[in-house]
Each structure stands twice: as structure tokens, then as C-alpha cells.
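One chain of protein is taken out of this complex; the other chains stay put.
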Amino acid sequence: MDDHGVSSVISLDGLQCLLDALARRGYQVVGPRVRDQAIVYDELSRVEELPAGWTDEQDGGHYRLKRRNDQALFGYAVGPHSWKQFLHPPRVGLWQATVVNEDRLHFEPVRDEAPRYAFIGVRACELAAITIQDRVLMEDNHADPHYRRRREQAFLVALNCSEAGGTCFCDSMNTGPDVKSGYDLVLTELLDSDTHHFLIQSGSAEGAEILSELPGELATDAHFSAARDVVERTRRNMGRSMPKTDIPALLMDNLEHARWDDVAERCLSCANCTMVCPTCFCTTMEDTSDLEGVTAESSRRWDSCFNADFSYIHGGSVRNSTRSRYRQWMTHKLATWVDQFGTSGCVGCGRCITWCPVGIDLTEEVRAIQGDSSPGEQT
Amino acid sequence: MNSPDAWMPEPVRVLRRKQELETTWTLELEPGQASKGAFAPGQFNMLYVFGVGEIPISLSGDPGQTDRLVHTVRAVGPASRQLATLRPMATVGLRGPFGTGWPLAAAEGSDLLIIAGGLGLAPLRPAIYHVLNNRERYGRVVLLYGTRSPDDILFREQLDAWNRLPDFDVHITVDHAGSDWIGKVGVVPALVPTLAFDPEDTVAMVCGPEIMMRFTASALRDAGVDDQSIYLSMERNMKCALGHCGHCQFGSTFVCKDGPVLSFDRLRGLLSLKEF
């Protein structure tokens, strides 16, 4: 814990004060809410809007909201949304080209209204995902100005995870369930039969400043100990785990493994996994022009290595088969990402497993290539 | 280059257009403000055609001439077909130059084996200009050039002129020809073993269709050239040219920023993989 490590214990009222304090500072506050039978990230102003008493049941290709026995506000794992959609939006206008004086082109950047976001309840895996996208989109020669603007203004209220989902495996990716750094404030939900509190700790000067404005009581050893118990319990309840092995070497040494054919039989190449993945960053350029042919706009939107056009070079797609596309996705996520950016591209959030319509589980695919899947194991 | 918005093109005028082959055109553009016409042989620009989109096109001109940017384009896709119709004074959008160049500094003092297939001669031409502009820094130059037929030979007068230079041999071979062709018929890799060169002191630069480069690189290895001395110019789908859009990945490599020119030791093994 660094210099900004101030801590306190707040109640539900204190949490409301936090939302208010952020709104007062001009942040657009975004957090988990129930919508369309899922927990999604959306604008938030009242504590009552948080999904109190809800949890989720997750498995390969399966997601269902269920009632909890308590009124926990954060008693579920991650849903289909990730913070990626705010920091690296699905569509960004880049520039406009206008024909002036008959044939001269003029280029003008599209106005990019980047809100100042405050995210409520950023879990450890998601914080890890944001760190990974920071590396990809901001730390090379050409920082992405759209991402950077949003990212640099964002205020992150992280969350020590109190609920592991059926497809979670952050523990085996070393990204969670406890939040370690990179936040402004971090909450741990402490809930028992009589009390409902949040241990809140700061990780930045602004976080400490806001924390000091919140009504709260002194955090005691008992609170810290209870908070540790929360994450340890979560750690024990991970629904999945990634095999402990040198995964980059395993995959790159097995690029012609029969398992790629096997997974290709199941994979629909629907691109869901890449859309829900909080680190997948690929985009394509789209050009649209007006009917008069005077202005054209170039925009950028999320793309996926599962799309046929993704690898198109004149003559056809380099990766035509589902086998090659799945192999590209998984080897990039788990192997070549390490060469490119120094870490795995997977944070163990489990979204790709839950939201795969046929329940393909990348931990199981790794295990199969590793050769330790026991006979008769369900696919 | 590290402009605040590397995604946005700047407008430049077409200065000159020349038809090279039936579907291949050379466009000379005014240099942009960003690069002022400077580039390294082997690099490419992103050219934007109004209302159609952007495509990567290698520079094919003399790097010593910064008053124009020369690109040689084959009109095959929507954007390249449109580019090939542009007349002088028309404007296109320009971003670049991007990517790695041919290893011309590392190759100083060595003999050069320049091997091109089809339109692959265009990205190699700036390297040849550079060598001729700095002739004393390089040893013997052998240019192997393969095309589909005699009608597909690019830059024909230049090839003849280079062949007349001392210590510069040009060998052209075509896949098939009519009886009026007096040159060689056969594939490029088959010519490699017939050349006399010192494999220990030769740097090979290869550009052409991927399959031609693959077989050529293995012919070069068989002739004793080290993988690290064989350079290929890779081609993959490129959208942003900044290493962000993800399209051009080839294993760990982003072809747009780690390439397009890559040494064979980074590519071997992956090149023969189907659909990688």
C-alpha cells in the first residue's frame, strides 16, 4: 500500500456519499445494474440502483440471474459488459474528409466527446484488463488519443471480489480476486447478519481526498481481517482454473495439434468471445460517405479475428477455416501476447466461456492440448 | 513520427501517373508535411481514396529524391482500382511512412542478392536506388526477377540499364513464354543454385508472393545463406499501420510495425503453417 493508503469503513449511506462526491466532481458515474436479465454497466446515481440481493449463475454457455439470501450489492461475478466499452468504445469517429474546391480534400478530426468516467466496482480481473489495454493502446509510439483521453480522466473505484462465478479463474492467472494496485479507491463489501459495511481504502491522492469527505468509522484490524476472509473465500470458489504450465510454449509447440480441429467442430466463429473479452482490442476502419459525395467519415469499430474479412488480403482470407481463427485467437490471447506486451492477454474473468453459445472453455482447451484431460470428461 | 493523431491523413496532390503494365500504375505524389518525402527503402504509406478507404502501398521511388513520393499500384481492389484512375492534381490522403526497411546499413560491405517476384520488385526498387546512390558501400549486386510472363515485367528499361552497370547482374525468368521470348523460363527459386555467390558474405532481400518467398528462402538456405541474412517483406491485412488494429498479426509480429521487412529467422517455421 502506498502513501495514499487511507482507509475507513462506510455504510450504505457512505456509499451514496461516494456516488454524490464523484458526481459533484463532474464524473459520469457508471456501475453495475440489472438490465435485460443480466448485470451490466450503466449510469448510476443512487445506491438503490445497484443490484442488491442478486447473484449470477455462470457456466459454459450459461448465465442466469438468481436471488441471493442477503442484500449484498456486489454479490455476483462479471457480466457481459466490461469497462472496455467505455474506455475503448465499440465505435469511435476518427476524421472527416471533405471535398473542397471541386477536388481538394480536407481532413478534420471528428469531435471526440470523452466523458470523465467514474467506474464503481472494478474487480481485480477487470483492473488487470485495463492495465493490459493501457499497455497495448497507450504505451507504444502511437498512443491512441481516444483511449488515452478517456483513460487518463477515469476514476476507478475497485472492488475486492466477494463472489467467484462458475467460469472465474483469476486466481490461476494471478490477477485476483484481490485488488493490488491501479485504483483510486477500493471497496470490500463486509456483510453479515446484522451489518452491511464497506471497507474503503484509497490508492491515489484524489481517492484519499474523496475518502476524507465520506462519513465513516475507523477501520480496525477486525475489518481488515474480515476483508481478507472475503477474498480468500472467493479464491477458494473459483469455478475454473488455468493449468499451471508454460502456456506460450505449450501452444506454440502445438500449432498443428488435433485439438484445433476438435474445437473447430464446436466453434461457431460468432466472435462473442472477442466482444466480451475485456482485453481484446482489435478494430477495423469503416468509411461512410454522404449521398452527395462531398463528405466521408472514417470511423473505427471493434472487429474480431473470428470474422472472415479480418485477415483479408487481395485474393482471400489468410485464415479461412474456423480452426485457424480459433487458433489465432487463443494463441494470441495466451501466447504471442506475452511476446508482444510482456503479459498474458487473459485475466481469467471467464466471460469468453460464459458467453460462448456452445460453451467452449479455453482452460479446458489448454488442458486438452496439455494432454491431461481424463477420458470421459465432458466436453 | 509521433503525431498526436496518427490516424488522420493529410491531403496531397497527385503529380504524375504512369501506366507500367496492363493493370499496374505508378503514381507520384507530392510529399506530405509530416514526412517531407523522407522514407526508408521497404517502408509503405497508407493512401486514402475519398469515399473508398485506405490501403497500404509500398514506396517504389528513389529515397534520395524527397520532392515526390512514388508508389506502384496494381489495380485489383476497390481502393487500388480507384487510385489507378487518379489524374494529376487529384488529391489523396496520406499517412506514413510506416514499417521497417531493408537492412541496408547492416548490408554495407556485403554482396547483395535482391530477389523479386511480380510486383515485389516495386518495394525493392528504393533499395536498389539506395545502393546505386552509395555504390562504394556495397559489393556485387545480383538481381533475380521472376514474373508470370514477359508482358508482366515491371520497370523493363531500368532492368536493362542496371544490367549494363559494372558488378550488377540482372537475371529475369518468367513462368511461361511464347517463342518470341529470348530470356529464361523457369521459377525463381530454381535460379538460386545456378548463381555464383559467397553465401557467407551475402545479404538476400526477397519480395514477392509469400509462396515464392518461402521457396526462395529455402533455396537460399540450401545454398548456405544464414537465416539472419535473408530478409523477406511480409504482407498481411493492414488497417491502421500503427500496431493497434490487430489485423496484420503474424504470430508475435505486427507486420505493420515490426515488419514488413523481417529476417527469415523470425519467420521460418511459421511460414509453412497453413492459414497461420
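Order of writing sets the chain letters: A and B. Residues in each chain are counted from 1.
One rule holds in what follows: a contact is a pair of C-beta atoms (placed from the backbone, for glycine too) under 8 Å apart; a residue touches a chain by one contact, two chains touch by 3 or more.
Operating definition for what follows: contacts and distances are computed from a predicted model.
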Determine which name in "ABC transporter domain-containing protein", "Tryptophan synthase alpha chain", "Inner membrane transport permease YbhS" or "Cyclic nucleotide-binding domain-containing protein" the UniProt entry assigns to the undisplayed chain of the complex.
"Cyclic nucleotide-binding domain-containing protein"
For the chain not shown, which residue from B:63, B:103 or B:189 touches it across the whole complex?
B:189
For the chain that's not shown, point to the residue among A:316, A:342, A:357 or A:371 touching it.
A:316
Which residue, B:9, B:42, B:63 or B:208, contacts the hidden chain when the whole complex is considered?
B:208
Could you tell which one of B:37, B:77, B:139 or B:199 touches the chain left off the display?
B:77
To test your reading of the contact rule: which positions on subunit B touch the chain that is missing from view?
23, 74, 76-78, 117-119, 146-148, 152, 173, 175-187, 189-190, 194, 208-209, 211-212, 215
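By our rule, only the chains that are shown with their structure count from here on.
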Would you pull the subunit A residues touching subunit B in the complex into a rising list?
94-95, 97, 99, 103-107, 109, 136-137, 140-142, 144-145, 252, 255-256, 281-285, 287, 289, 293, 296, 298, 300, 303, 305, 310-314, 318-321, 323-324, 327-328, 331-332, 336, 339-340
Which of the residues in subunit B end up touching subunit A in this complex?
1-2, 4-11, 48, 50-54, 76-77, 89-93, 235-237, 239-240, 242-247, 249, 251-252, 254, 257, 273-276
